[in-house]
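This is the structure I have questions about; it appears just below.
As you look at this complex, bear in mind that one protein chain is not there, while each of the others sits in place.
Take a look at chain A:
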């Protein structure tokens, strides 16, 4: 036996059911420190359930989830939901600081610094409704990023955005993340998005979700948007699409 330094996230033999409905089956997922991992899978494959288990909101039927080597419990992840879920009565800076506030480590100056750093400084005193959907998602990401958690869980954060805004967001996210490496678990049903952003992609099956394949993405960082035209990228995308549609060649 040997001791491994703890991964940011380590999911082992995870099963979860709601009454008779089996949602997750024998999942093994690990995300190292500073690693960007994605989960792609058909809608309704239990990806959000997995997040609720990692976030400690529900307890799994069986299996273990460890965050930084400790059993998962609430308040151990930075979370970015599908909808920005900003509080309409709070200014942008007060929204950004919310996750820290919950942890009792409120730091408005830090929030302002970060807003400044990522080009949202002019909006710190604005209210969420004054921002576009893409801007609101940036705020939601920042809220997770400054939460001071090693593991960030991003639940289909760009699925509601139009293609152009989404591409902009990818660039923006990569720039920030590559300069501030954190462990990220990113859920999406967009294969291209997963390949563009991640070091590792887990392909989930339909319910009950199992890992069909774990794909290591070979492209260098910092990554550029043009990587999508790389023949290797096109091949990988093809393969994952076939896996997901159950059409292996």
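Everything that follows uses one rule, which is that a contact is a pair of C-beta atoms (placed from the backbone, for glycine too) under 8 Å apart; a residue touches a chain by one contact, two chains touch by 3 or more; residues count from 1.
By definition in this document, contacts and distances are computed from a predicted model.
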{"item": "Among \"ABC transporter permease\", \"Probable glycine dehydrogenase (decarboxylating) subunit 2\", \"NADH-quinone oxidoreductase subunit NuoE\" or \"Arsenical pump-driving ATPase\", UniProt-listed name of the chain not shown", "value": "\"ABC transporter permease\""}
{"item": "Among A:50, A:99, A:145 or A:173, residue touching the chain not depicted", "value": "A:99"}
{"item": "Among A:50, A:77, A:120 or A:183, residue touching the chain not depicted", "value": "A:77"}
{"item": "Listed residues A:36, A:51 or A:123, member touching the removed chain", "value": "A:51"}
{"item": "Absent-chain interface as seen on chain A, which is shown", "value": "51-52, 55-57, 74-79, 81, 83, 85-89, 98-99, 101-103, 127, 129-130, 147, 153"}
